[in-house]
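Missing here: one protein chain of the complex. Every other protein chain is in place.
After this line comes chain A, so read on.
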Amino acid sequence: MQLFIQGLGQAFQPVSMLYILAGVIWGIIGGAIPGISASVAMSLLLPFTYGMDPLYSLPMLAAVYVGAEYGGSIPAILIKTPGTGAAAATVLDGYEMNRKGLGGKALCMSLYAGVLGGLISIFILVFTVIPLSQFALKFGPTEYFWMAIMGLSVVGAVSGNSPMKGFISAVFGLFLAVIGMDSFTAVKRFTFGINRLSEGLEMIPVLVGMFAVSEVLRQIFGGEVFESVKNKFKMTYPTRKEFMQCTPIVIACGAMGSIVGALPGAGATIASWIGYSETKMICKNTETFGTGDIRGVAAPESANNGVPAGGLIPLLALGIPGSNSTAILMAGFTIAGISCGPMLFVNEPEIPYKLMACMFVAQIILAAVGLLILKPLIKLTSVSKVYLTSAILVFAFVGAFATLNDVFASWMVLLFGFIGFLMKRYGFAPPAAVLGFVLGELVENNMRRALQLSHGSMSVFFSSTIDWVLIVLTIFGVCFPYITKFISKKRAERTAAKEA
């Protein structure tokens, strides 16, 4: 703790804060542009860190990571285009709030949840960096498998009126993750003879297509794009009651995000979906989720902003980067001539705690920058629909192009946009398909790995305490919406009978 406080003293130095500010702004821009994720934004900055003092270069890289996790939520809320995979869960309620004219409120809650969730995870990091890294090592293939299944339990919440079509949508998403070369046997699966599909479908084109382009096509088909904009610019903020209601969710999801961040290979996308599904499971009156419920913005945003600090746990304590972004941060350490791992805490303990302190300051700077850009961002939504729609399309295609530097990615956006449009039209749930796609690789790889280790025995999936905890949470998550619906129906019947 003393080292952390010392680190805070250094992080609040004006020069240090300037570098962190630059990192946060760059991160927000990178996160807000589809195709330029946190890792891409960090990698673009990496060459500039050569020759820089590590006291400034490492905090700046970490600040980019912090800024990007928030930045992804901006286009997710305003134009239904998640800037990063981690913001996909935010689309569900954030965009619905924006459609109701509550975009400012959604952005404000996203900022509040992101900053508070990030701060919570930093505190967790400071106190538990060593024990949490040991806990993360206990996660084997079955635990990862059940964790992904637990993330899928939210399907009921995003299925709309037909749970069966929602289930088919989720399985369709799992199938999309199968496309490409099998990582175990190198067999090409469902590539339709297209070589570019050998490496599988890129996440950003699928997300942008399913969410943004399908929405544009829906609006055009429904004639909404011809409607003139009646709502003039109006800024809304969350009420005190809403802040009070969301704060426990934010704290819990921030803590959960830091734990998920500590698991190598999990990352912010999975954390945000778990945050969303667990909040839906635990909270009362959850039938409004998916229709513009502010808790549906707070939960995933807090969870994904908790991940950067959590991601530092295996990186700093074990020298294992758990995600692309932490791998780039590790490259930053290498450029600075510092080796990550257990010896870092023995030889140079001030460095990891200084980095944690800088991430703490980055969260505070993020809050200030986020508040400053809130109003200009909301003004964007009062632009004429025709111009906004055409800009979204160009943005979507260029963003996807940026992921592969190939127009093939833009064609994928169009294909998945059309698929998403048809799914919506016929009562399926594109968000469930996205959820399946995001978690698909984790489900299949860990299921097969576990079965190989057990020589085909299914008992391996029920062999540890962590497995059982995750199974119980999954069953609870699947059944809970139906149980609450049943209870409220019975209550309503009883009240009606009494009144009669």
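The rule we apply is simple: a contact is a pair of C-beta atoms (placed from the backbone, for glycine too) under 8 Å apart; a residue touches a chain by one contact, two chains touch by 3 or more; residues count from 1.
Convention: contacts and distances are computed from a predicted model.
K.L.:
One chain of this complex is not shown here; going by its UniProt record, which of these names is it: "Cytochrome b/b6 domain-containing protein", "Peptidoglycan glycosyltransferase", "Heme exporter protein B" or "Tripartite tricarboxylate transporter TctB family protein"?
P.N.:
Options "Cytochrome b/b6 domain-containing protein", "Peptidoglycan glycosyltransferase", "Heme exporter protein B" or "Tripartite tricarboxylate transporter TctB family protein" considered; the missing chain's recorded name is "Tripartite tricarboxylate transporter TctB family protein".
K.L.:
From the listed residues A:A89, A:I168 or A:L442, report the one that touches the chain absent from this view.
P.N.:
A:I168
K.L.:
Among the options A:V407, A:V469 or A:I487, which residue touches the chain absent from this view?
P.N.:
A:V407
K.L.:
So which of A:L3, A:A22, A:L137 or A:V225 would be touching the chain we can't see?
P.N.:
Going through A:L3, A:A22, A:L137 or A:V225 one by one, A:V225 is the residue touching the chain not shown.
K.L.:
Quickly run down the residues of chain A that touch the omitted chain.
P.N.:
Against the missing chain, chain A presents residues 33, 36, 44, 164-165, 167-168, 171-172, 174-175, 178, 182, 184-185, 187, 189-190, 216-217, 220-223, 225-226, 384, 386-387, 389-391, 393-395, 397-398, 401-402, 405, 407, 410-411, 414, 418, 425-427, 444, 447-448, 451-452, 455-456.
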